[in-house]
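The structure's right below; bear with me while I get my questions together.
Here the complex is missing a single protein chain, while all its other protein chains stay put.
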Amino acid sequence: MSKYSVINTHVHNVDGIAKVTGRATYTFDVKLPGMLYGKILRSPHPHAKILNIDYSSALELPGVIGVVTGKDTLGVKQGIWRRFQDLCDEQILPVDKVRYIGEPVAAVAAVSEEIAEQALDLIDVQYEVLPAVYEPLDAIKKEAPELHAGFERNINVTRHIEWGNVEEAFEEAEYVREDWFKCGGQAHMCMETRAAVSSYTPDGKLTVYHSSQSPYYMQGLLAGVLGLKEGNIRVISHYVGGGFGGKFELDGAIFCSAVLSMKLHRPVKIVFTREEDFIATKRRTPMSYYVRTGVKKDGTFCAREAKVFTNGGAYTGMGATALYLTGFFHSFPYRWKGYRYDGYRVYTNTLPSTSMRGFGAPQAMWCSEQQIEWITADLGLDPIEMRRKNAHYPGYEVPGQATIASCGIDQCFDVVQKWVKEKGKLPGNRAVGISAAGFMSGGIFNWFDTPYSFSSAVVTINYDGTVELYVGAQDIGQGSNTTLAIICAEALGVRVEDIKVHSGDTEHCPADLGAWGSRQTLMAGNAVKMAAEDAKKQLLEVAYAQSGFNIVYDLDIKNRWVHAIARPERGYDYAELVKKAIRGKDGQRIIGRGHYTPHGKGMISPAYSYMLQAVEVDIDKETGKIKLVDSLTAHDCGQPINRLGLIGQLEGAFSMAAGYGYLEYMPYEDGKLMNPNLVDYKVMRATEMPDVPVAEIDTYEPEGPYGAKEAGEGLTNPTAAAIGNAIFHALGVQMKECPIRPEMIVDALKEKEEKERK
Amino acid sequence: MEKQLLKLVVNGQEYVLYISPKSLLVEVIRDHIGLTGTKRGCDTVSCGACTVMIDDMAVKSCSILAVQAEGRHITTVEGLEKNGKLAPIQKAFLDHGSYQCGFCTAGMLISCEAFLKENFTPTKEGIREGIEGNICRCTGYNSIVRAVEAVAKGDYREEGT
Partner (left out) sequence: MIHDFTYLKPGSLQEALSMLADHKDECKIICGGQSLLIMMRQGILVTDYLIDIKGLDELNYITYDEREGLKIGATTTHRLIEKSELVKKKCPILVEIEKKVASIQVRNWGSIAGNLAHGDAQAGDLAPSLIALGAKVKLASSKRDRIMPLEEFYTGFFENAMNNDELMVEVRVPPIQDRAATTYTKFNLIGNDQGIVGVASTVVIDQNGACKDARIVLGNSGVTPIRAKNAEKILRGKGLDDGLIAEVAEAAARDADPVSDIHASEEFRRHLIRVLTKRMVKQAWDQAAHL
């Protein structure tokens, strides 16, 4: 008998009807009266000074209404790390120089898309081409061209994480191993490409429809670059076709459409083509990792040292956070006596890299979990038991970084161990690989420099008992509207069907940092719980007054039933109470308020999810083709809230993470992406997905609403490493670069055979 | 370019349009007729977000000239429901959470519907092959397969049929 009425039950997604009937309107669909269509002219050079832009011929083309360049902007260098001005380095429409192939240089608005596109050919840009660099280790050389003034050796950001005495810890170790790894980039590849419709009106107000993960961030950032007050900017994101970490910074679509609209006083719509979405939106951070690990012969972890160079591309973006998180999660989920991480983010003339689901952790696990597997093989130890003896436990303090409250990793080992044992001996071309992982439930960081609570919520109750829930949390498909409605329903004592969620509109919703870092279930959830409990308290005050119960009796509302907890059979309908309460408040709706900002929660997050994933892989040794056959994931996300949503997040994360492991190759040549389309860039399709069963481990996280933790990103972290480990067990080869391609496997096997011959 | 008259029957309703012959079917459906449920997600006939049915066959409307669809029966996602009553596949999607961001959903529903019209006892592998032409970035496909299985099994059969 569940102690909850709504939490973790089978609830339909609250946006379901709109989405399955084609009624949901995305920014992609928005049409406003008098709307123009915008197209962006992009730099063909990876590094060049902009000498002159002549768009007079474009203006003469019938149907072209206007053109903007960097000269039409305030020239503000913006960035999402607003507290650190030197990391605000991107003008989006640059004034002086371009730093990557595909960077916008001008934007045209015309009466049709076709005319706007034709106009691009009529804009003449004179460049002075500069020497360019593409790889971090080239960009840090003394003779490398400088991308941003004041950044010596093109080093954009550095991060250092250390605890314990690393040298001593290495001395204690009886076995030391060092390896170099390379982690590729990855495209977010949201089904809805970047899209924005901006409308600037003569009253000095700007309304923007944007496919966004954080309307509040957009509002704040736009205010900064356009010289407007936040209060005069409205950002609307009712339905968003995917984000995955790529849509909470200003992009070319929102910026150029806004600048055009402000100049032309007409609405302007810009929708990226799929190719533009590949070449001119930011990507997952490619990284080069050096890892040195020291352990005792019995498998006790002693020391780890990691040096990482990340390919930052042309601008900072969210790359500084990825640099930190990769270094932190590289220690996860284990206890190290001595740990040292040095990360260097380097500017190069390639597509800027930023956050993407997992935020540096998939790369960290690719390296850590594979090296750990090789160590278990070197020492003849059991892969699960060696991990188990070094794992986090509830109450563990990662020195100077985090206090772990709930932690179900140990139970995860039990579950997977059983599954692997039951698999028994597999045929020669198949093997199982495992990987542990974990992730944060939202970050404590305020580099955005918001003065507002990180999450806020308002609950109002109507006379008929229906509930309006206002949140700034953004649903981008992960189902936050539903998850928050569930929390609200549980806290208030009603059903999900009673609740209407208002989100995705800065005009009507409270500020919220938005959907990134897997923060919304914990942070917005806590705010919603607080608001709902506030509203319930106001209702119960009236109920107490009416009931005449002895003071020792507590009242509650559960499933729309107002009752004494000790006497649940005696009660009445919640709708009756609402009517009385509103009458008693001079006809005012009940309004509950809630908010949440993490205080004193360590350096990263209030709470961490944990997991252990096993993947069974079938490999064709002659061709190197990989087929995912089966999997099992033991997962600790505290109390599951939205059951359907959770399964969806787990299965979806797997498909993206597996893609990072063996499909989504993103090759660049001289700064140019070689496969900016869905024919040559391979994403997971239905035929390649195995079953992805999940075993939820029962834990309770005190920091989270009803004990909940994140379930959105953690599962993007282990799969690439698990696939690598499966290949290691099947073929005996160590894959140090991801994504793994068949040619790499065949070459590795060849090398192995040659070595064995000698 | 010279425009011409075109009669299209979409979701059982006839539309008389005046369009350029180079218009793609997806453009005419979305921009001229105004049915925006069908989406576009690529330019290389890869993603399937634009999938509609022509005479019960799933096709990618981004890769068909609108003029070629004259005289045929076109079904878009808006045509799945009848008088506000959802089709079995739509109900199954709701029950199984077979969508997240929803952008691929219109095309995915049509592919599933067309598949179910031809396959009455599909295997899981068969269903996977049936939706191979549709990319979903959010769900990992398995919940979609479960929804199709449920419909094929008869979970949503109307009373009395």
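Think of it as A and B in the order they're written, each chain with its own count starting at 1.
The definition used in the following text is that a contact is a pair of C-beta atoms (placed from the backbone, for glycine too) under 8 Å apart; a residue touches a chain by one contact, two chains touch by 3 or more.
The shown structure was predicted, so the numbers you read here are calculated from the model rather than taken from an experiment.
Partner chains of the missing chain, restricted to those shown and counted over the full complex, are A, B. Considering the whole complex, the residue from A:H47, A:H188, A:R685 or A:K709 that touches the absent chain is A:R685.
From the set A:E117, A:D179, A:D505 or A:E533, the residue in touch with the chain omitted from the display is A:E117, counting the whole complex. Of the residues in subunit B, those that touch the hidden partner chain are 1-2, 4, 20-22, 24, 43-45, 48, 51, 54, 57-60, 63-65, 67-68, 111, 114-115, 129-130, 132-133.
Remark: the residues of subunit A touching the chain excluded from display are 113-114, 117-118, 622-623, 625, 662-663, 665, 667, 674-675, 679-680, 682, 684-688, 742-743, 746.
In this text, only the chains that are shown with their structure count from here on.
The mean-CA centres of subunit A and subunit B are about 30 angstrom from one another, to the nearest whole unit.
Within the complex formed with subunit B, the subunit A residues making contact are 12-13, 15-26, 28-29, 189-193, 239-242, 244, 273-275, 476-479, 644-645, 647-648, 651-656, 677-679, 683-687, 689, 691-692. Subunit B makes touch with subunit A in their complex at residues 30, 35-44, 46-47, 49, 76-78, 80-81, 86, 90, 93-97, 99-106, 109, 125, 127-129, 131-132, 134-145.
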